[in-house]
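After this line comes chain A, so read on.
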Amino acid sequence: MAELKGAGGAPVSIAAVEKRFGSVAALQGVSLDAGAGEFLSLLGPSGSGKTTLLMMIAGFEIPDRGTIAIGGRDVTELPANQRNVGMVFQRYALFPHMTVAENIGFPLRMRGLARSEMSSRVEDALKLVRLDGYGTRLPSQLSGGQQQRVALARAVVFRPPVLLMDEPLAALDKKLRQAMQLEVRHLQRELGLTVLYVTHDQEEALTMSDRIAVLNDGRIEQIGRPEELYEMPASAFVADFIGETNFLSGDVVGLDARECRVLLDGDGLVTGRVAADGLAAGTGARLAVRPDRVRLGNAEGIEGTIAERIYSGAMLMLAVRIGETTTIMARGPSNGPDADRSVGDRVRVSWKPEDARVYPAAAER
Partner candidate 1 sequence: MRSGCSAKREEREKLMHRRTLLSTAVALVAALTAGSAEAQTNLEKAKQAGQTEVVIAGGAGGYLEAVKKHFYDPFTAATGIKVTTVSAPYGEKATRLKAMHEVGKVEWDLVTLSLDFLNPAVTPFLRDLGNCADVPGVARNGVAGACLRHGVLFEIGGVPYAFSTKAFPAGKPQPKTWADFFDVKTYPGPRSLPNAGVPWWPIIAALQADGVPHDKLFPLDLDRAFKKLDTIKPNVTVWWRNGDQSQQVVRDGEVVMSMMYSGRALKLRSDGTPIDVIWPGAPIDAVFVGAAKDAPHPHAALAFIDFLMTRPEAHAAYANANFYDTSNKDALAQLSPADQRGRATHPDNLRTLVAIDRDWVSANRDKVIERWNKWLAQ
Partner candidate 2 sequence: MTRWRQVRGGRWSPLAAMLLLSPMALLLIAGFFYPLVNLLGRSLWTPEFSLVHYERLLGEPLYLLILMRTLWIAGVVSVFTLLLGYPVALVMARLGGWKAALVAACVLVPLWTSALVRSYAWVVLLQRNGIVNDTLRGLGLTEQPLRLIHTEGALLVAMTHVLLPFMVLPIYSVLRAISTDLPRAAANLGAGTWSIFRHVTLPLSLPGVFAGTLMVFILSLGFYITPALVGGPRTLMIATLIGQQMTELLNWSFASAIAAALLAVTLLLVAAFRRVLRIDQMAGHAG
């Protein structure tokens, strides 16, 4: 296994990259720095430009503008086969006519390694992904998870400093996906690789990443550590995309440097932290609060009725109806203080001001 440890990771630096496909602006001014050995996820909805960005780092697309550097070297126009970057494709892209060992040995063969050296490295790689003994099989004789591991082994066997992964686990079922998440993370730490990991699954991004870049419409909305994104989403889009969020719309009635009071459309005055520029008294605003930060009680807060009760094992979710149009979701442990509440009960809904964030309504995408 020590054999597979190369020079460790290399930093990846993307500066002001733009790319158009005809009339579609796939990327519009994306800048991003991944440190050596960092696990950075690219998270965003379908069509936000994640794959395009990855393809540019791999060398399959050339940016219209901007530069890409790996390990301090400008590779913007370097052909793909000279970039020495590992990549795991969403549908694995294993060569169907080659055995597992031949697949994994392919990059070594391309690099002209001696046969003996090659087979020992292939063996190591197979061990690394716990597939020793599978070398002579064809990809079609493996399960999806096994194929995924072969793809992973093939992508790291030539000791690239950077590993690109495009939704590599999307096709696996949930259990297998979780196991593979751990495995990928383990491998990354073991080898000290810089990983750029594309996913549209925010939960996956939160659990695996050192940092996450949230993409939307070819732009980066926010880059930060998972807890930063969760606790302090920089935009309503991020707040919406990461974790679950109640959005309440209304008008700003009071504002200071830290806090903002909003009169909800459905009546009721609420408070939250100022999370973005552009708020002023009298303007429209959206207040975001996570369901797990919503507290139910009988004394303070806005009044409503429990409209729905959703039990999901460890957690209990209650939907509280406020007025005609607004529903606020509250979540807590299923054996917590709200366990006894049932549909039709009157409750009061509140939260700590620092748990809620207010964005200008115009910032809505």
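One rule holds for everything that comes next: contacts are C-beta pairs under 8 Å (C-beta built on N, C-alpha and C of every residue); 3 or more make two chains touch, one makes a residue touch a chain; residues count from 1.
Regarding candidate selection, all candidates are chains of the complex that A comes from, given by their letters.
Every value quoted in this text rests on a predicted model; they were computed, and no experiment measured them.
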Chain A in this complex - touching candidate among 1 or 2: 2
Touch list for chain A against partner candidate 2, complex: 58-60, 79-87, 89, 91, 93-99, 102, 106-107, 109-111, 154, 158
